[in-house]
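Report on the following structure.
Other chains dropped; remaining ones untouched in position.
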Amino acid sequence: MRRISDGCNWPKRRRRKLFPAVFNPELNLSLSQDEMALRAALRNKCVLSGLLSQRSSCSSHGRVFASPVLAAQRRNNSTSPKIDVDFDQSTGVAVMRLQSPPVNSLSLEFLTELCIGVEKLEMDKSCRGLIITSSQPKVFSAGLDITEMYGKSPERCGEFWRAVQEMWLKLYGSNMITIAAINGSSPAGGCLMSMTCDYRIMADNPRYSIGLNETQLGIVAPFWFMDTMKNTLGHRTTEVALQLGLLYNPSEALKIGLVDQLVPEDQILTTAKQTMTKWLAIPDHARAITKSMMRKPTIDKLTSNREADIKYFVNFITKDSIQKSLGMYMEMLKKRRG
Amino acid sequence: MRRISDGCNWPKRRRRKLFPAVFNPELNLSLSQDEMALRAALRNKCVLSGLLSQRSSCSSHGRVFASPVLAAQRRNNSTSPKIDVDFDQSTGVAVMRLQSPPVNSLSLEFLTELCIGVEKLEMDKSCRGLIITSSQPKVFSAGLDITEMYGKSPERCGEFWRAVQEMWLKLYGSNMITIAAINGSSPAGGCLMSMTCDYRIMADNPRYSIGLNETQLGIVAPFWFMDTMKNTLGHRTTEVALQLGLLYNPSEALKIGLVDQLVPEDQILTTAKQTMTKWLAIPDHARAITKSMMRKPTIDKLTSNREADIKYFVNFITKDSIQKSLGMYMEMLKKRRG
């Protein structure tokens, strides 16, 4: 078992498993390259917003600069780590625990860490499978962090949205076997994250729910959320689910195919690992090409519309009417908690 | 409650609900504009067939001329109204009753009225939901009126087909919440109309049936009927349903997802209104954008192939062999009734 860490943000913790830690030079090399690129970029006065605006033009020429999510993360290097990754070298399976209290809201910072974590594992050839689960009680992820969309500058909103896209691109396009162990509610962005995985196991607790409930907040799930759900549920079920912003309890989610399996909550990780074993029996190369062929059209659609999608989001979210809605929603949440 | 009427075709009837009628200047304005455009066009000797042939060229420049369906309707202003619209201002919900005896066949005249009725409601910002049901016993709509396709000139066939397209475009592209209260059989065009709605409730009477049964008559459902069904049932079920021209009883229709809910016939309108309430709880703006995003590719496909689709239909339907088939079919229907 080996814990993935970039050495500054994730604290060294006691290893929970019996296998010895193994140094992986390949992984570390690639990380250093990212860091070197970042430093080079910063040396060249290529500031963050510059990185962002250049992103689209350099993406076709390979990863010359550090990704904006990497860059952004540097600004928050004093906080506690928001994800915890246990990589079991003996099985080739990593377990990633979301641990951003209280409800794993997908803030820019959290998304940044998540993307780095996934990218590290992706680059590590010995990592074949990834299980995503939550360390927080009762919630897998509450979805996009509304505070990132309220009262923020257009630039910041754009940066946030790029990170959301990046998370989806990394997970939906992952070559690893990805399993969501959904041990709590998973609305909106949490549902999206679950749907990027190859398999979804949900805790059979009727108080948990999952779904893309954007319309209930007066906002609209973007086309690639929609496409991901269409690929999962088909056109008709998606049309109803998205128009009504439906949240399904586990039984309903199973029935429509939004999750693949229900288990008692205390068995969710065991089941995820057993399922992973089944998937690991398939030759990686053939499985990964197959996965990529199935998902490529959907991924290409965002990749080739990424900047337009950011513009559209920023324009939409900074509207007075939408800001007002979000403000009222946040007030309501505050009152509920108070 | 307010009754939508254009003042000449729909008789003033006793208001069935308790709420006072409200004058809506915005709605009336837009109607007057349509009428003014029509009059201007007629003044300029732009006769009906001319309006039709110009339709495609001016559609990209906005609605300069009255639509052909509007135009056509003027020729039939002496007949009884074929749709009845009750708009309840207090709920924002309109109930549209199809009342074209004996079986709500979709004639050019009926389609024209239907399109005008839907357009009026669409333009009325206070109308948020539309329930479509039938006033005729045992039938929701028998589908396209075969007499419109038999022994008619190519021009007339083209005019008819454009009206069928218009009906589909208006309903499938509606921003309103649309619910079909299918209180009788709904073959072919009746099934198409049902499928354009956001939700379908069918009377649980095993003698009723619904489906696109075109092939049984030797004709072919056009691509946009097919696309609408694929969006509803998926590819495989659609392939079998269309090849065999299957008509499903309510239970079967529910099972494959062609309808969403079955209720005893006398509860169908109550249920439709209850369902509408659920949909009305979602902010209109977000819901309508979501609906439009889901349906846009399908709608665009017809919009950009509209003239070709009309040509194809006219060419197909005026073939001797097809005319002969239709003639035989009509003879058979006559004998059955006799």
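In order of appearance the chains are A and B, and numbering begins at 1 in each one.
Note that in this section a residue touches a chain if its C-beta (ideal position, glycine included) is under 8 Å from a C-beta of that chain, and two chains touch if they have at least 3 such contacts.
Quantities reported herein were computed from a predicted structural model and do not represent experimental measurements.
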* Structure fact -> Expanding from the 2 chains in view to the entire complex of this file gives a copy total of 3
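Here, only the chains that are shown with their structure count from here on.
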* **Angle (degrees, nearest 5) of the CA superposition of subunit A onto subunit B** => 120
* Distance from subunit B to subunit A - Cα centre to Cα centre, in angstrom -> 43
* **List of subunit A residues in touch with subunit B within their complex** => 214-221, 223, 226, 234-236, 238-240, 242-245, 325
* Structure fact -> Interface with subunit A, subunit B side, in the complex: residues 198-199, 230-234, 257, 260, 278-279, 282-283, 285-287, 289-291, 293-295
